[in-house]
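The other protein chains are all here in position, but one chain of the complex has been omitted.
In order of appearance the chains are A and B, and numbering begins at 1 in each one.
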Amino acid sequence: MFGAITAIQWKWSRGPALLATLIGFLIPVLSLQSARRALLTADEFVYIMQQFSIGYSMLAAGAGLVVALAAWAHDHRGRHVYALSLPVARWRYALMRFGAGALFLLAPTAGVLAGSLVVAAMGAVPSGLHVYPVALTLRFAFASGVAYAIFFAISASTAKTAGVILGIIGAFLLAQTTLAMLAVRYDLLSSVSTLIFSPPGILSVFAGRWMLIDV
Amino acid sequence: MFRRSTMSRGARAALSVSLSVALGGAAQAQNRAALEQHIVSLAKQYVSADSAVRAYDDSIARLNSALDTATAGAFRLTTSRRIAPLARAAADKADRGLRDLFGASTTRLSSYRFVIRDSRNRGKLDTSRVEIALSDSTGREVLSGAANAEVEAVSRYLSSLALNRLTRTAGPDFNAWLQAQLPMDTMTAAEWSKARLVVVSTWASVGKGCYDGRAHDCGALVALESTNDPVMDWFDPRMRREAVRQHLRAFDNRSETRSECLGGDDASCATMLHRAGFNPLPIPLRGSLVRQALALGGTGAYERLVEANGDVPTRLAAAARVPADSVVRAWQSNIRFTRVPSDAMRSSIAAASLGWIVLCVGLSLRSSRWR
Partner (left out) sequence: MSLAIQTVGLRHKVASSFEIAHLDMAVPAGSVYGFLGPNGAGKTTVIRLLLGLLKPDGGAITVLGESMPQHYASVLARVGYVPERPHLYPSISIEEAIRLHRAFFPTWDQRWADELAGQFGLDVTRKLSALSKGENGKVMMLLALAQKPELLVLDEPTDGLDPVVRRDLLAALLDYVTDREATVLISSHLVHELERICDWIGLLDHGRMVTQMPMQEFKNGLKRLRVGKAPLALDNAPFTLLSRERTHASGEQWLVQGWNPDMQEYLVSAGVALREVVDLDLEDGFVELLRSSRDNHE
């Protein structure tokens, strides 16, 4: 069953997954080329690498999102009639869908690892700096996993649940606007952002430094 | 800063005559009138400012007259009655911390008085904040500020005020070399990594030399060693040209020398850099060297640092209880070899991510069959 689901889901996800793999390979290589092109001091080199680091987090989020949507899109289109008519418990079906998508995310992760290892092998790093291919790849793997899990969960939910989630986001924005109109000096947006992006927040893996080359 | 001063008419006249004689000639008669007017104006400003200062001092004195005094270790306190327990607790805490670092040197604080009083906001008592000031022996407040009305916050502020006074005794040469407040702690691994980045990023060749293992270059990097001509000794032609391009942009922008330099003439670059007195050694590294010395010296290191007489290497050696060379070598070793795990991935991030993934998967598995 898992094999059959994986084969079909790969058909839907392979385009984005392979594209993400290519991008994942290119970001480290391009970042090193950019840094080397200008004759920079070590701190400027680190700064350039940091500029590229946003690419990793965006790629992780994007790959997770697309693979998650691809997992459920065709079932949504058919109103889940086919999936619900199969002789398999709903939770098992969802788990198999999740597992298939998680496998596909290994491709862009491998791309990042390959690109990072190429950078490490090129040996063009200023003295005092070190290359961290494995650490970066692990972070990418976890980040894409988190993004995938979040969007998978939302996509797997019913329209009612999705409406509730949107309602919560809408209520939050309304609360922020109301506070501003009442001249209450409490930044709800900052508080929530801190909660989400600071460890152990749900998006904390995306925040911070994604450094392939660092001191 | 401002002293009470009135100039008598006679004195003003004498001054203007002196000036006109100095200037000489009929033409200066007009200048004399203008000068007289200017002097009168200045005098009025002096008087006005002096009155303001006196009024402020009087108000402070009135405020302080309603305060209690107390002593907590090296701290002589003047506090509002209401917050006296808070003030004493904070001062005790600050005193303990400073004593660990400065030992008997903290007795130098006895010539100061630390004032902690209620804070007012538009005349109303603000119980969440307190005002803290440092008064000299004449009762004049030389430093002041405010902090949250909590023991920890007040203690921290008292410590910083005390440190400001204590580090003044490390000597003007040392302070001029350090160009920062005396650090109170030792370096963490993450800070060594940042220091390493500063070392390898410095324009001067002594940075790379220090990182590559040359202790003499490390001494130059932290300005313990000097050279006759840093521009020629510490920079290669490429870096001299880059230095002119990036650091001397503000002036000589259109000069011929600059154009020649940027065109590849190293002598022009050297001329410009010599003229500008270019010697960009990274100042923050000196603080890390001091922290290395304190780490080596252990208990009483601060006391020895501030009590020692002599130049910077002498003070560092006294603090560390080893020769200055050894301090520099220990510092160099940490610069080269102390590493922290990469920022890119930490176990806390992995654990949090795994937790959230499991939660989201759990929610997915509970997705309803009913659509």
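Everything below uses one rule, namely that a contact is a pair of C-beta atoms (placed from the backbone, for glycine too) under 8 Å apart; a residue touches a chain by one contact, two chains touch by 3 or more.
Note that this is a predicted model, so its numbers are computed, not measured.
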Residue touching the undisplayed chain, where the options are A:I48, A:L84 or A:L188: A:L84
Full-complex contact with the absent chain, from A:K11, A:K160 or A:R209: A:K11
Touching residue (missing chain; options A:M1, A:L22, A:I54 or A:A124): A:M1
Hidden partner chain, residues of chain A it touches: 1, 3-5, 7-8, 11-12, 74, 77-78, 81-82, 84-89
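The working rule: only the chains that are shown with their structure count from here on.
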Chain A and chain B, separation of their C-alpha mean positions in angstrom: 42
Chain B-facing residues of chain A, complex: 39, 41-44, 46, 79-80, 84, 90-91, 94-95, 98, 126-130, 132, 134-136, 138-139, 142-143, 145-146, 149-150, 152-153, 156-159, 161, 199-202, 204-205, 208-212, 214-215
Residue ranges of chain B touching chain A (in the complex, touch as defined): 193-194, 196-203, 208, 211-212, 238, 242, 339, 341-345, 348-357, 360-361, 363-371
